[in-house]
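Missing here is one protein chain; the remaining ones are kept as they sit in the complex.
We just call them A and B in the order they show up, numbering each chain from 1.
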Amino acid sequence: MLRRLLKDKSAVVCVAFIVVVMAAGLLADTVPLNNPNKVNVLAKLQAPSFAYPLGTDHLGRCTLSRLVHGIRPTIFLSLLTMCCTIALGSAIGLLSGYFRGRVDEVVMRVCDVMLSFPSQVMILAVVGVLGPGMMNVVAANILIKWAWYGRMIRSSVIRYGEKGYVLFSKVSGTGAPYIVFRHLLPGVASELLVLASLDMGWVILNISTLSFLGLGVQAPTAEWGAMLNEAKDVMVRAPLQMLVPGVAIMTVVAAFNMLGDSLRDALDPKTV
Amino acid sequence: MLRRVLSCVFVCFMLLGIVFLFSPGEASASDRDDETLVYVNFRDIRDLNPHLYAGEMYAQNLLYESLVKITEKGIEPWLAEKWDVSEDGRVYTFHLRKDVFFTDGEKFDAAAAKANFDAVLDNIQRHGWLEMLRLMERVEAVDDYTLKIGLKEPYFPMLVELGVTRPMRFISPKCMKDGVTKDGVTGLIGTGAYILAENTVDQKAVFVRNERYWGEKPAIKRIVVRVIPDNQTRVLALEKGEIDLIYGKNMVDAESMERFAAMNGFKAALSEPVSTRMLLLNTTRGALRDVNVRKALQHAVDKSTISEGIFHGIESPADFLLATTVPYCDVGLKPYAYSMESAADLFRKAGWARSGKSFLRKDGASLELTLLYNANSVPERTIAEYLQSEWAELGVDLKILGEEEQSYRDRQKAGDFDIVFNISWGTPYDPQSFLGGMRTVVYGDYMAQQGLKEKAKLDESIVKALVSTDLEERRALFAYILNLLHDEAVYIPLTYERNRAVFNERVRNVTFNPSQFEVPFEKMSLEK
Partner (left out) sequence: MLFPMLLGISFIAFVLVNLIPADPAEVALRINDIQPTEEAIALMREELGLDRPFFTRYLQWLSKSTRFDFGATFTNANRTVAGEIARSLPATLELSAAALVIVIGSSLLLGVSCALYRDTLFDRSVRLFVFLGTAMPNYWVGLLLMWFFALKLDLLPTSGGGGWKNLILPAVTLSLTYISTYIRLIRNNMIENMSEEYVLYANARGLKQRTVVFGHVLRNSLHSCVTALGMSVPQLIAGAFVVENVFAWPGIGRLCISAIFNRDYPVIQAYILVMGVLFIFCNLAVDILHCFMDPRLRRSS
């Protein structure tokens, strides 16, 4: 699968782009940028210049610097959310799919209830109860998505579980953990990867939406959704502030979406 | 199959149509005409009971009137034509106008006035901030148009407190429930120049001129108030001609003021300084219990940058809780100069230390404070973000928390904050009502001052100052109060606020009342 993926040029471009962005996020502190939190009210809403390549925001902070520093909350928090969601969902899905029986029944009912619940409403509910804050938003997102992954993994597990070598392992008396980790997981992993990269975009959009509403990241942390929230107040005076973070979100999400598509194509060339 | 799809689409259209039927009506530009002024507010008018505090003050001011009116020239007659004060200052006799009717036809006379006073006094615990009511002993209707009010002690701000926007204004006795208003009123009937014609909650309210008004009828026949919570949208609406006037110091930011002042077809107006914008430090919380920490923060605020950068010079930097021009407030206080070094020194003195660029630490905890601001107020949010950045340089971990109006007030009253924005109340409430308000839970002052050792003495002094008839004694008491608050660094004054307005040129004679919360629509007119 990897070979097929590498042959796809657009996938390679996407991966490269994402890697570059993440590296920029990680190295944000070491690269010589202006201090993203340094307020200079006398220099607010300036047009792009040499000192401030993308201009300044309503408090005189360097937009480019905030953009780069914003990579961390936007992308890495999304990654964290995805990892936790997948871990939780996979664990439950694997166990449920492998053991079947009563456990499976109960777990699937719970998943059904969770899935039938409108996700946006749940997010608002959790944030409403816990209060605005980054970790609360992450928790809310995990709470919503795990059921979906649980379901997906479970059906994959059941499908793989019917395969010859797994039945053979079972019959020959191999322990359950061994079967789960050595046989089922690798098969399921590639599907997981596709789902994850397609979903990554959704999570990024979700987190930035909540920050946009003021429910996620709190001041003064730079985050792309929060930057858009601040930019909308000065839309008339400085429209550039509104374009920059939006374009950033769009390109990153598009890259992840494209990657997901390519992965899916690489996994199963029949799907167009 | 195609038929099925088409029927689905048809059903959707039907749904749309049905929902349109039930949807709120058009709040369109058809509101604006030669006789209508379109105003804007960030929220609904809410509950316009004149004896309570749950409604918008500009609206209460349109509907209800007081015995006396507060103007720049002083106290003038309003519903009372003239009045006498007894020798000992304890009995006020008001001679009421004989030609005033409520808009439901009821006569405004001494009996109606007394009914109103009784209703307000019935709910006295709600009005603890108004010393006048606490001192009111009896209210008598001597004859049809004479009202006598007896106080337990002489009280020099009596007339001023009678004239404020609320609670002492008059509603038709027919609107009271069982003779009281604390459980609500059955109608919003006053004697004022305008009547509330309709209100679509959270969308728009319409006021029409009272055609049987006893005094000089205002020029504008109809006022439509649209509800637009977002600052940017309000500014846009004004620019596009959807509204005529934005009025109020927190409703329009300095940038927009400058823009509209320079724009063709629009004007901007600024009042004299009205009140002090400040930060209130909670002396009962954490690090703020130490007066040195509070003093350090005093030195860490660059008021001239705030004034220039955030307010574009419209609001001047404030060094004292109440400007020296406010009566009794020129007491020779020494300002806390802006000096990061002094601040750092004071932190050290208080035992807070930092290593390099980290936050200040003491006893294993870092210096973390939360600044509470009103999410609806643009200047408050900007100042909060500014201070967050500035104080981080000193090593103070300032978190900022924005909440909506109700929750914001709630927290203040509960004392559930470290630092919160506060304002003095402005003319005519300063200094007496503002200081008087510190004795009970009105905003956050009472709870925040609980950590002061001399709080009890402070409260007593405030009461004595208000009832004292001896000018020298009063001056001395006010001096003590202001000195104490200044030395204990409970308040960090930021700027002296000015009321402001931006409006379409067709609105004429936009002025400012002494009270910043009222909008003098009755003085405005529209150019045809």
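Note that a contact is a pair of C-beta atoms (placed from the backbone, for glycine too) under 8 Å apart; a residue touches a chain by one contact, two chains touch by 3 or more.
Note that this is a predicted model, so its numbers are computed, not measured.
Screening B:Thr233, B:Thr305, B:Ser339 or B:Ser366 for touch with the missing chain picks out B:Thr233.
Here one chain is not drawn; of A:Ala196, A:Leu228 or A:Ala266, the residue touching it is A:Leu228.
If you put the missing chain back, the residues of subunit B touching it would be 1-2, 4-5, 8-9, 12-13, 15-16, 19-20, 22-28, 46-47, 52-54, 125-126, 184, 201-203, 226, 228-230, 233, 236-237, 240, 242, 375, 402-407, 410, 413-414, 441. Residues touching the missing chain, restricted to subunit A, are 112-113, 116-121, 124-129, 132, 201, 205, 208-209, 212-215, 225, 228, 232, 235-236, 239, 242, 246, 249-251, 253-254, 257-258, 272 (touch as defined at the top).
What we mean here is this: only the chains that are shown with their structure count from here on.
Centres computed as Cα averages put subunit A at a distance of 45 Å from subunit B.
Against subunit A, the residues of subunit B that register as touching in their complex are 231-232, 235-236, 255, 305-306, 308-310, 375, 378, 382, 384-386, 388-390, 392, 399-402. Of all residues in subunit A, those touching subunit B in their complex are 37-39, 41-42, 44, 58-60, 214, 218-220, 232-237.
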